[in-house]
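Please read the structure below before turning to the comments.
Omission of a single protein chain aside, the complex is shown with its protein chains in their original locations.
Letters A and B mark the chains in the order given here, with residues in each chain numbered from 1 onward.
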Amino acid sequence: MIRDITLGQYFPGNSPIHKIDARIKIIMTLILIVAVFLASSELSFALLLAVSVTVFLMSRISFKTLAKGLKPIVFILIFTTLFQIFFTRTGKLLFEWHFIRIYSNGIIYAVKMFIRIIVLISTTSVLLSYTTSPIVLTDGIEGLMRPLAKIKVPVHDFALIMSIALRFIPTLLEETEKIMSAQKARGTDFSTGSLMKRARSLLAVFVPLLASAVRHAFELADAMICRGYRGGEGRTKLNRMKMKFSDVVWLFLTGAVLAGVIILNAHPVFTLDAIFGI
Amino acid sequence: MDNIIEIKDLSFSYKDSEGKLHPALHNINLNFERGTYTAVLGHNGSGKSTLAKLINMVLTREDGEIEGSVTVCGKEVTGDISDEDAYNIQCRIGMVHQNPDNQIVATTVEEDIAFGPENLGVDPVEIRKTVTEMLKAVGMEGHEKSAPHRLSGGQKQRIAVAGVLAMHPECIIFDESTAMLDPEGREAIMRTIDELHRRGDVTIITITHYMNEATDADRVVVLNQGSVYMDGTPEQIFSQVEKLHSVSLDVPQVTELFWRLKKAGKYNGELPLHTNEGAEALASLLKVKRD
Partner (left out) sequence: MPIIFENVSYTYGQNTPFEHKALDKINLTINDNEITGLIGQTGSGKSTIAQLCNGLYKPDEGRVTVNGIDINADKKKKKENFFRVGLVFQYPEYQLFEDTVEHDIAYGPKNMGLPEDEIKRRVADAAGFVGLDAEALSKSPFDISGGQRRRAAIAGIIAMEPEYLILDEPAAGLDPQGRDDILSKLKKYQREKGISVVIISHSMEDMAKYCDRIIVLCRDGIYKTGTKAEIFEEPKELKSMGLSVPQITKLVYRAGELGVKFDRPIYTVDAAFEDVMKMLDGGDGK
């Protein structure tokens, strides 16, 4: 049934990665993204690769799941890698056949680009999508934005909107499915016919769905008023996020990775150039 | 007598977008005593939901014309009332609506139950205690982290009840809260209501068109075309079978059987409302015949 869909790709679990505070996870992801783009030396790439493999292993997400998540970017991955290999014209010429010339730098850039993309996608998806439920993620974003409330940014309202949206997406999807079935049973054809006809068929779903969404909205508003809702002022929260000691450790470790990348950039110990021989 | 709600000469007409008036309630006088359990019966369009919405200030002078007055917890809510007073009263009168889906705000059960107390600014430690207690009160322990959309209709409705209870209201109005549920869900809600009534610290008003949901109340009020048509104990109300039929309401099947026997001159006791009383009455009736 459609209501069984999971929002995003969250996999419930109890790994150390699952347990990190959502706010910290968001900051960690941002730091790692910066690190990925700063990395230039071979060793810094090796460090990033090692970090993302460690995070992945600790999350206890299956490799199959991760591979599935990487599927949509396979094309981009292959394209950019090949592009680097064939169109870089610096470094040592390694191979030549008619117009195809492959230079050492082409290989180096390709490998770096490959690692960059893989690390980027796998860490963000492991840290954010796979191990953090959308609800917790929303809370995390709200938590990080809270200081903005001081300069009159309606942080609480944004958060409430996001959480009500999350709450009602499954309900509305279920209703969409039901309305579509009901109209199909009246002979509506959603897949054949002229553009005009199909547009009309969609109207048969869209109008009832809109009516239902409006009804939900009004009744929900009434129910919220009945339960004493009057904006964010003076509200408390059942689950306040509490930073744990381990969260701070995670933050420092991530900072260390960034520092490591910068240091290794400046002090190349060995390079791929050396392997290919200058 | 301590009345939590006093309704005096109340008439109400809805105003539509063109300013035309549509009368919904006519000259209603009703008092609800603290700690009692009243069932308000009536067919669709009899005005029973309008009444609830006026008590809870979901309907105000902006929505139509009000004559007479509704007084809740000593404050007249149909007159000039300060926002602060209105807010306080709304928090003291809980309301459980018909569609369970449209009452659940949060993405987990515990956060939904916490929604009311959070609005009131209750301390989180206190809220945690309330959540646990209320889940127990509605028989849904262990569902703290469940996602509401995975629960059955009856379970969702019980969460809605827990969410209302968490605000410690003095009165709860159940506005056709069982209409969309299956028999199991309906029974669970009725059991919850009974349990609340037994504890006795809250006034209960149920609005329904299911007759057998009214038999356990202390008092039954029948509305018809916006007026109070009957008012009395369930026994008094359901013994007037013809009068109920005339406003297209039913009586429980057991009651109907004995009413027919009475009409045929074969029975002259009180009309039973419940299965067990009925069975005993039937047994003694047939034994009397045998002796």
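As a working rule, a contact is a pair of C-beta atoms (placed from the backbone, for glycine too) under 8 Å apart; a residue touches a chain by one contact, two chains touch by 3 or more.
Everything numeric here is computed off the predicted structure, so don't read it as measured data.
From the options B:61, B:145, B:199 or B:266, the residue with contact to the unseen chain in the full assembly is B:266.
In the complete complex, the residue from B:73, B:86 or B:282 that touches the missing chain is B:282. Within the full complex, the residue among B:105, B:249 or B:271 touching the omitted chain is B:249. Residue-wise, the contact with the chain that is not shown comes from B:43, picked out of B:8, B:26, B:43 or B:128. The chain not displayed touches chain A at residues 1, 4, 6, 175, 178-179, 181-189, 203-204, 207-208, 211-212.
Listed for chain B, the residues touching the missing chain in the whole complex are 43-45, 98, 152-153, 179-180, 182-185, 209, 211-212, 248-250, 252-254, 256-257, 260-261, 264, 266, 275-276, 278-280, 282-283, 285-287, 289-290.
Quick note on the criterion: only the chains that are shown with their structure count from here on.
Contacts from chain A toward chain B in the complex involve residues 3, 135, 163-164, 166-167, 170-171, 174, 215-216, 219-220, 222-230, 234-240.
Against chain A, in their complex, chain B makes its touches with residues 56, 58, 87, 90-91, 93-95, 97, 99, 101-108, 110-111, 114-124, 127-128, 131, 147-150, 160, 163-164, 167.
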